[in-house]
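A protein chain is absent from this complex, but the other protein chains hold their places.
Then we have chain A:
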Amino acid sequence: MRTVQETVEIAVPVRTAYNQWTQFTVFPRFTRTVRHVDQVTPALTSWTVALGPLRTEFQAEIAEQEPDAYLVWRSLGASPAHRGRVTFEPTADGGTAVTVRMDLAPAGRAGLLAAVPALPGRVVRGELLRFKRYIEGLGAESGAWRGTIRGGRPKRPEPERHESGVPHWPVG
């Protein structure tokens, strides 16, 4: 595993930065590498990413998530290619320090990325800076998912925790 870690300070409160981060489907708006995201469930996402001529698709599971604090993911597949953690910490001036720590396996397409010295760090840092420009420019989040995830199992936030939201009568 190759590990990269990057931190960027963002001039919005933790809640705003965190909320925006949960809106995975709009990542293609501000990133260079993410082309498409499907949110299958709160804990399961499908990503299409491209870096130069390399294009790949993977599904990721969010294993742990705590509002305004952190999110832990791992890619799914025969040999998981990467896993990581994003943390959101308040800064002294009311902003947010967003840290991405990412472990890349030396195999598959993520392995190609990992094989080039300094490239993974540069890519992660670049994307973090784009996130910073995006949310600072918006000034407010475009949406939020405030639930929690423990052991890969999502729980909705309390006010809507017990509401189905879809038909739940028996289907024959």
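Just so it is clear, a residue touches a chain if its C-beta (ideal position, glycine included) is under 8 Å from a C-beta of that chain, and two chains touch if they have at least 3 such contacts; residues count from 1.
Simple rule for what comes next: contacts and distances are computed from a predicted model.
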Complex member absent from the view - protein name from UniProt, among "Peptide/nickel transport system permease protein", "Cytochrome b561 bacterial/Ni-hydrogenase domain-containing protein", "Ribonucleoside-diphosphate reductase" or "Oxidoreductase": "Oxidoreductase"
Touch criterion as defined above, residue of A:Ala43, A:Ala81 or A:Val123 at the omitted chain: A:Ala43
Contacting the left-out chain in the complete assembly, out of A:Pro67, A:Gly84, A:Pro120 or A:Gly147: A:Gly147
Sites on chain A contacted by the missing partner chain, in the whole complex: 36, 38, 40-44, 46, 59, 61, 76-78, 147, 150-156, 161-172
